[in-house]
Structure formats: C-alpha cells, structure tokens
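Contents: one structure, followed by commentary.
A single protein chain has been omitted; all remaining protein chains appear in their positions.
Per-chain numbering from 1; labels A, B and C assigned in written order.
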Amino acid sequence: MTEKIPVGILGATGMVGQKYISLLENHPWFEVSYVAASPESAGKKYSDAVVGRWHMQKDIPTGVEKLVVGNANHTDSALGNCAFVFSALELKDKKELMTLEEAYAKCGLPVVSNASAHRWTDDVPMIIPEINADHLDIIPQQKGARGYEKGFIVVKPNCSIQSYLTPVYALIKAGYDVSRLFVTTMQASSGAGHPGVPSLDLIDNVIPYISGEEEKTEREPLKIIGRIENGRFVNHKGLEISAHCNRVPVYDGHTACVSLYFKIDDPSLEAIIDIWNNFRSVPQELELPSAPKRPIIYRTENDRPQPRKDKDSENGMAVVVGRLRKDPVFDIKFVGLSHNTIRGAAGGGILNAELLKAKGYLD
Amino acid sequence: MTEKIPVGILGATGMVGQKYISLLENHPWFEVSYVAASPESAGKKYSDAVVGRWHMQKDIPTGVEKLVVGNANHTDSALGNCAFVFSALELKDKKELMTLEEAYAKCGLPVVSNASAHRWTDDVPMIIPEINADHLDIIPQQKGARGYEKGFIVVKPNCSIQSYLTPVYALIKAGYDVSRLFVTTMQASSGAGHPGVPSLDLIDNVIPYISGEEEKTEREPLKIIGRIENGRFVNHKGLEISAHCNRVPVYDGHTACVSLYFKIDDPSLEAIIDIWNNFRSVPQELELPSAPKRPIIYRTENDRPQPRKDKDSENGMAVVVGRLRKDPVFDIKFVGLSHNTIRGAAGGGILNAELLKAKGYLD
Amino acid sequence: MTEKIPVGILGATGMVGQKYISLLENHPWFEVSYVAASPESAGKKYSDAVVGRWHMQKDIPTGVEKLVVGNANHTDSALGNCAFVFSALELKDKKELMTLEEAYAKCGLPVVSNASAHRWTDDVPMIIPEINADHLDIIPQQKGARGYEKGFIVVKPNCSIQSYLTPVYALIKAGYDVSRLFVTTMQASSGAGHPGVPSLDLIDNVIPYISGEEEKTEREPLKIIGRIENGRFVNHKGLEISAHCNRVPVYDGHTACVSLYFKIDDPSLEAIIDIWNNFRSVPQELELPSAPKRPIIYRTENDRPQPRKDKDSENGMAVVVGRLRKDPVFDIKFVGLSHNTIRGAAGGGILNAELLKAKGYLD
Partner (left out) sequence: MTEKIPVGILGATGMVGQKYISLLENHPWFEVSYVAASPESAGKKYSDAVVGRWHMQKDIPTGVEKLVVGNANHTDSALGNCAFVFSALELKDKKELMTLEEAYAKCGLPVVSNASAHRWTDDVPMIIPEINADHLDIIPQQKGARGYEKGFIVVKPNCSIQSYLTPVYALIKAGYDVSRLFVTTMQASSGAGHPGVPSLDLIDNVIPYISGEEEKTEREPLKIIGRIENGRFVNHKGLEISAHCNRVPVYDGHTACVSLYFKIDDPSLEAIIDIWNNFRSVPQELELPSAPKRPIIYRTENDRPQPRKDKDSENGMAVVVGRLRKDPVFDIKFVGLSHNTIRGAAGGGILNAELLKAKGYLD
C-alpha cells in the first residue's frame, strides 16, 4: 500500500472525533484528509474550531491542525475529499442522524459509525471484528436494497458491552453456550464525553444510573452474536441479559462484573482461561494494524483487571479479564475491562474500517 | 434514666473505635468511661495515644480526651470502669480475638462486637435489629452453656450486607420469599480503615477485589435471617447469594446493585415500594435513640441513591434504596446504599447495645 | 422575636440559591417566604422547578417545596411577599445584574447580594462582618443619594479570599500592618456551581486557572479593609497582593497558602497564634445566630487545615488556620481554609443579613 486512504471525520470537534484524529496520527493505512462538524464550526481552521476544547493528551496532529472544517450537514463537502467517513456525529435527534448517515452512504461514501442511531437498522451490521466479522456479508444486500452505489453503513456497538462480550463469545464459540448473564458495569467519566458528567456529581461519589445504557447493554449483544437470515439480522436466541450500569470517578476504562449461566456444559475454570488466552479471530488472522495480538488477556493477580493498570493493554484494544471463579448462583463469575474511548469507541471504529479495507469493501 | 451507663471501647484508637467515641458523644443512654487499646497505647492519655491519627471530622470529645488508655488484653482494667464494652478490636489472629472477647464476657462484661471473629459461633447472635432482634433470645442459653454470669457476646454482621439485606428481608417478611440474589457492591475506602487502601490504588481507579468480602456477603445473611433451633443458629434455607465486591474512590457509603428472584410470587413494583416505605420493626417500636425513623427510604429520582447525597440519611442509620425495576433475568433489580462506618459499623453496634438495654439484657 | 422575618431568594434554583434555602431551614430569625428564578422556572412549584437538579445533601425544606417560583425579573412579585431578598442571581451580563438588584432596592427591598456585580460600586459596602461591620454606615448615604426609601444593597466578597483575609485582618487590627501578601489558593469544585467544572477536567488533575479569580483575590481585600471617606469607599493603601488560583478535585472547602510581609513589626509566632485564638469581633459580640463562636481556629497539628476535616468547623462559618511558620523570603507563612459555599457564599450572606437586622437596618 503505497498511498494512504484519505478519510473524513464527521463530528470532528467532539470528544470521539478528537479521539479518531488522535489515534489516526501515523496510521499505516488511513490519513485524515477531511473534518466536518456543526455549522458553527464550519469554515474555521480545525485548530481554531477546537480552541479551548481539545481534550486529548497529545496535541492536534500537524496534518489535521490546518484542515478547514466542513459543514457535516453537507455531504458534498466531503465528496472528493475522502474515500470514506468515520461518523462521530452527536445529533440528539436520532432520526436526523440516521438520515444524515444515509445521505453520506447514498452519495458514495462508506460510513463507519460510532453513533447509536443505526444499530438496530435491519440491514446495518453492528460489528466487533473478533466476533462477527462475517456480518459484513450483508453489505451487498444493503447497497442493493437501498440503491447505494459505493457507499454503505457499518456501526459499532455501545462501549459498555466491550468489556465482557468478547470473552463471553469466546466461550460460546468454544461450545459452551450461555443462557443467562448478569453484568454490573462501573463506567468511566469519558464515556459521557465533554463536558459530560459534572465534577460535583462524581467527586467522592458513584452515580448508579446512565441514561439508556442498561437497555443497550442488554440488547446489543443479541444482534452481535446473531446471524443474517433473508438479508436481515436475526437476534441470537436463548441468552438473557440483565445489566446494572454505574458511573464511577474514573477517567478512562469501563469495568464489568459478570456472572454466567451455561446452557448445558459447565467448563472448568482452567478450560475457560485456556480458551481466553488462546482466543484469536479474524482481526488477528488478517493482522489488521489496530488488532490486539491478544484480544483477550487473562490476569492471574487476585485484584485485576483495574482501569488504571489495565486499560492500555495492547494499546487499549484488548479486553482484560480476571478473577474467574465459581458462582454460587450461576456457574461462573469474572471481571472484564476495556478502554471505553479506544476499544469502546474510536479504536473500535478504526478496527472496523481496517476490517472493511482488508475484506475489499473500501476498494 | 437519670444516670448514663458507663461503656468501654476496646480497640479505641482504631478507626472503628474512634467512630464509636465520636458517635457516643452526647448519647442519651451511654457514656464512654473506659477506653482500651494495644499495649503500646496503654497508659497514655487518649488524646496522646491518637495524636496524628485521629481521623474523625469532629474533635475528640472532651470527656474522652483525658481518659487513660487501658491495655485491651487485660480484662481487669475494664472491670469496674464500665458496664459493658464495644469491641472494635483489630487483632489479626481470629482465634486470639475470639478468646479475648470471651475473656471479657467471662469476667462479667457484655461484649457488643464489631469484629468478625464470633460471627459464626453457634451460640452468638449476629444482629441487625430491624431483622432479627429475636435472636437475642439465645443469650440465656449462651450464658448458661458457657458459665458466664453477667457477660455475653453479641456481634453485628459485615458492612457490605447492610446496604441491601434489610430491604430484602422486608420483602420476605411481607410474604415474598426470595430464592436467588445477585449483588455487586461498590464499597467505600473507609471500610478498610486507616491507613487502609493506598491512594495510589484508588485515584482514578476501581479495585475489583476485597479480601474475604464476597464470602461474608454470600454467607452472613443466611444466619441473620435464620432461626434458633435447639439453642443454636440454623441458617435460612433456600436462598442463594452471589456477590461481586469492589472498592471505589468514595470516602464513605457502600452502594449495592441487587437483582432478586422470588420463590413463588412476584410482587408489583408498587407493592414493593409500599412495603419498603412502610417497613418498621423492633428498633422503631422501641424508639431506640439511634433507630432511624424510616429504616428503609425509597428515593424516586432515577439516579439515586448516591453515596455522597444519601449516606447521611437518618444520621447515617437508614438504608436508602432506589431504581427499582423489572429484571430481564430474575424478577426485580434495585440499588441500595448505607453508611458503612455508621449503620455498617459503629452506629450498628450502638443500635445493638440500645436494643440489649431496652430488652433488659444490660440490667 | 416572636415572628420570623419573611425573606426572598433571587436565583433560588441555582446552587447558591439552594444553599440559602438549605441553610435557612429552621433559622431563628428568617423564614424563606418567596423564591424567584429565571422566566423558565417562574410559575412552577419550587420542587418541580429543581427536579433533577437539587444538589443539596438534605432534601428541600417542606416549607419551600410548595412555594410557587416568581420571575426574578419582576420586582413586583417579590413586593409584599418578603421583607428583604438574598440575591444569588447568576446573570452573565454584569450591567443587567446591577440594574436588577437596583430595581429591587428601589422598590423597597433591601438586597443582600452574593453576586459580584456591585462589589466595586462606590457606595455599596462589601462586608465580612468580622472585619468591616462599620462599612454599613454608608447605607443612609447610599439610600439618600439613590433615592431609595427602604431598600439598599449590601454585598459580600468572593469566596477565594475568605480563607485568609480574617486572619490577616486580625493581625493588622492588633497593630501588625501587612505590606505584602502572596496567596496560592486550591479551590473546591463547588465554587463553580453546577454543572460547573466537568469531571473529565478534575479527575486526577489540577486546573491552574479560574477565570477572574486572581483579580478578585488581589483587589477585593483592599476595599474590605478600606474606609469610608466622603460617602465613598476608599481602598486600603500599602498592601500589595499576588494570587495564584487553582481548582483541585475537592468538593467543598477552599485552601489557601499565604505568605506575609509586615510593614514594620514582625510579631512572634506565639503572638500571632494568640491573636488568632482570641480574635472576636462584632458578630460574636452581637451573638448573631450564624456567627462562629471562634471566628479563627488555629490547629496545632502539622498537616492541618485540610478541606475534608476542617471545612465544617463551627458549622462551616469559621476560618481554620494552621502551619504558621517563618517565611525565608517574607516574614511568616501559614495555611488557611474556609467552607466556600457556607462562609464563602450563602452562610456569609446570611451572617450579613443577621448583622443588618441586629444593627436595625431591616426594621
């Protein structure tokens, strides 16, 4: 690959957009060539548009600093300036957001979205590359039915499920089907973006509620581990999920306490650890640039994973698990952790795009 | 009651001991007349013994400041100086701790203990006054079998179960027996005492492990809601509990996410809230000085209870619940919260002593 | 005093307004009889107006819950409903705010303001009752010149200076004039109100900047310890102040590191501690209900004052100092602390009103 693929970032001035820009600096395949945001920011130099609200720890990459921000509502501005777009749009109106992403697809730009609007659209795949890379198979169908020539829409799921779904899926794939799952999340502040959660609400405190989060946590896994049937996604059957979602005073890194009940077989703890440590999937086989070498890392210390110590494992792309033990009510319990703004947001989106590229969908 | 009952504090220089001293200032029935600690502190003025390590927000009560610290290993020093003792002893050796508390009981001093050593002793009641005040009925039996004349031992359970057990018990008592319970706790730093958890482990972090805590959380409720049979405690049958215990960056206040599965009937959410709001028990009937008027408070806001906002409800003696909703796997789920160093430690011990007094056990 | 004085709260739905309402519950002299806020809240029951944004730890007082919120822009709604108003208005336009407070005064209602708009108005006293109670003498002048019949305006200074100015003033009053003062503040999040500082900016972080705060910290003391001359306030001369203001991850309580250079005499450390411990002033002499018995508390521990341990001293109305020592560059240095939302905001406003009442200005 001699030349990098030019990519656009929609919602480039928000926290997720900034994370995309930050993570894509020096990406071997992609190069940010276009940024778009709300009409207020449009026309400004990117560095001016985010003055006083650039929240990344690294400075704005030089290449992006000078880009002129486009109006995200105008797909025309993107056309010709990039080969596909990452959508980090934050429109409150779900319908508008759906329509806007569709407009980009229609005009010929593949949309790799971080937004929740299209997660439950029948012909839109919701991808965690280690789990359901094959869901991309629906793309031709999607394009055909919608009359898209080159564009299409692919989404990623909510950050709250990334900390536990891959380990659970690894067990299912290994033949240990799961029928019931309890999860309590302790989610980082960065999941709410900036300004997000006021410091007065999070200093010396826990907030046992995140709007819409429990519903997403309980539903999204069913589509992700579901299958395509007659050109539509059909949910996985027979898995019940119950979620308690909490916000804790942590900057980055979602922690999940999980209990599982298996349908039939109850694997030994050793077997499970083995399955996790040896789990490799499509991104690893394809050696995607952002793919963690070990997608699941089992820590043997009795007090891990912890957000600060484990969130950056494999550049924030691994799921770190630990404390696997027998559950007195179900079969097993464990703790999972992932970096919510890398694996759970921009990094996950980039991995999706890399998968699309490797599979030829971006050609 | 014209004269206050003189009480002793064993382990008076530790965090729990300090909390006892702080809470007993101006108590209508009890007055701290004796303090004891390890041999290193013995002989010092109390204010000297805790210099540089008094961790309460209020200053040392004047009455206690000048007390000379006794050697907690010598029951003789306590005799004559107090009518009963609160044990906040922190000996690491469980056996030694048991023996020492027994020595106090044997020499004639009732022991109201915060320590875990005797929680599973067959003839020692583990009391939450709102739940099992009648477990005190074993005291005559305990005294008889052990040859104690005036002394006896009563304990309180672990702080981690206070945030949810009373609400669960209220449902059981109302006829809705529970067969399965999932709980994930997010526990405050003060539960580990001082120095306790290093700040480096808790700044911007969650520790998904507290030594021994999950075992206590899963077992202790069974004795508390159990019954006396042939002079011994017999565990409640048919309730399975699974616990995930976490330490979060909160100073005071344990939060618990709870899911319940009922044996037969599945009460409506309205019925449950009604049961909770109307729950009153022995401490309320006896109008014990430290008894919360409302032992269970249901908050209707969608993001409550929260440690900082709710831990001090009813002077830290109430259990605050909220977010009651249907559970997709079990029947219902909710969030519970209690003040771990008041209701969950010293305050709970004081309520136990008040119950003993009201029932005539301290006469 | 058989009947309480009815008071109004302007800006009643904001954080400072809420604090006023919270602190005035059970006040011996005043009773909240009227609340006003922006047009959006006007007409609603108070408890409805603050639903989801009541940030106090105690619930809304029953008496206030049912008050109908008035439109703060209409002075008419206040008239007849209260004898004077506390202004906790948060208008961004300083000019508008000045005009509105003047309108209240003009229509006959004394205004005790927390806002900064009128702090530098020539004939408006900026009061810390322990320091410059005599500045109220300007009120007749103010009323005369402005043609106010019953109303007038009194303000309190910024929260950042409360942690050190009274101790400094006590030294000046004792004859040790100060010519140079360095102060570095570490200010609590609550000083910025709600939503205020995003948690992402304050978790595991310090923000070395608070807009406008250093200017206020360097200027306001000069008026407070200044004097009235020809019906106008004249700044104290000969005191130079330099301030560094920082935001730290603390909920309540501003800490200040102070270095002082004396004009002539350099008192001994013992003399200073003596001056502080014995300092009493007008609020103590008048036994105002909210006056701290000890307005300045010197802690002898080597690591105090600390926000969590000391902010609530004397119900949050004391200034707590400690670590007095020689300064290698100036003469002395010490640490000061005050509760920014009590002494530094609503509590300070209430003390001002009590002073006004005691001095006959509210008759």
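Methods note: a residue touches a chain if its C-beta (ideal position, glycine included) is under 8 Å from a C-beta of that chain, and two chains touch if they have at least 3 such contacts.
Note that the structure is a prediction, hence the values are computed from the model and not measured.
Participant: Among B:81, B:190 or B:313, which residue is in touch with the absent chain?
Facilitator: Only one of B:81, B:190 or B:313 touches the chain omitted from view, namely B:190.
Participant: Sort through C:42, C:103 or C:257 and give me the one touching the missing partner chain.
Facilitator: Hidden-chain contact among the options goes to C:257.
Participant: Among the options B:4, B:27 or B:55, which residue touches the chain absent from this view?
Facilitator: B:55
Participant: Since one chain isn't shown, list which residues of chain A touch it in the complete complex.
Facilitator: Missing-chain contacts on chain A: residues 52, 57, 203-204, 251, 301, 308-309, 312.
Participant: Applying the definition given at the start, please give the residues of chain C touching the unseen chain.
Facilitator: 180-182, 184, 186, 203-209, 218, 240-242, 244, 246, 248-251, 255, 257, 259, 302-309, 322-323, 327-330, 333, 335
Participant: Give me the chain B residues in contact with the hidden chain, please.
Facilitator: Touching the chain left out of view, chain B contributes residues 55, 189-190, 194-204, 249-251.
Note that only the chains that are shown with their structure count from here on.
Participant: Look at all chain centres (mean of CA atoms) and spot the one farthest from the centre of chain C.
Facilitator: Chain centre farthest from chain C's centre: A.
Participant: Please compute the C-alpha centroid of chain A, do the same for chain C, then give the distance between them in whole Å.
Facilitator: For chain A versus chain C, the centre distance works out to 48 Å.
Participant: State, to the nearest whole Å, the distance from the C-alpha centre of chain A to the C-alpha centre of chain B.
Facilitator: 43
Participant: How many angstrom between the C-alpha centroids of chain C and chain B?
Facilitator: 40
Participant: Could you list which residues of chain A touch at least two other chains?
Facilitator: Within chain A, the residues that touch at least two other chains are 203-204, 249-251.
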